[in-house]
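This report refers to the structure that appears directly beneath it.
Every protein chain except one is present and positioned as in the full complex.
Chains: A and B, in written order; residue numbering restarts at 1 for each.
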């Protein structure tokens, strides 16, 4: 069984955001899968998807602060600067973190660890909504 | 054909560890797949999985040393500090490296390059065993 749909995520401020519930609420079909995989793909080059700690919001704050150190605005060697100071760091963060995640499905549920959640990492200052393609495959 | 199982990896000290053989020894089913994919997913937020050089142990040592520079302990802006100095850097390394890998299966074997191996990247000082979910799918 294959299922694929396009989901629009509500726009979020720059930072790391837990979206597990926002995505799952649009995937009732998951319950029908005994064994399979969920693939989540973001169609943008200045945002990314990761899986990390789902409980303490300071983890998401520390992530934002540390990725701003790893990919700072205004590096003197940046040439791609005409879309704003936040743009080239956003592209770099997207490649460091990645634009997709694949998660096992087991007996109708995502088989995440107890402390894991799916994050949308928003790297632009003023982004609008973001589009993800979810592909569910299993039996 | 779908196959999925939970594997417990023996606890390892902080660092980068080659686990190709430890994982393959628990996947005899791979031999039955002519064309397919293996998905390996670690259910933790302070460890990660990568694929890299399988021969020289100094590569794994250099990885550990360099990721400690990329995500150092004690950064002054960290707020998530109550689980120890190694905790927030572990979360960052997990997002930088990633929690899953997908590897092609060809004629009953993983189709890795000749120099490639699967690594468990253990980012905590005193971790116990780690759980991975392996999903094999193919025909």
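Just so we're on the same page, a contact is a pair of C-beta atoms (placed from the backbone, for glycine too) under 8 Å apart; a residue touches a chain by one contact, two chains touch by 3 or more.
For clarity, every value in this text was computed on a predicted model and none was experimentally measured.
K.L.:
Specify the residue from the set A:9, A:92, A:112 or A:127 that touches the hidden chain.
P.N.:
Residue touching the absent chain, from the options given: A:92.
K.L.:
With the missing chain put back, which residues of chain A would touch it? List them for me.
P.N.:
Output for chain A: 2-4, 39, 41-45, 70-71, 75, 77-80, 88, 91-92, 94-96, 98-100, 102, 131, 133, 135, 137.
K.L.:
For chain B, which residues reach the chain that was dropped from this view?
P.N.:
35-37, 50-53, 56, 58-59, 61-63, 65-66, 69-70, 96-98, 101-104, 106, 111-116, 138-139
Throughout what follows, only the chains that are shown with their structure count from here on.
K.L.:
Could you work out how far the Cα centre of chain A sits from that of chain B, in whole Å?
P.N.:
About 20 Å, centre to centre.
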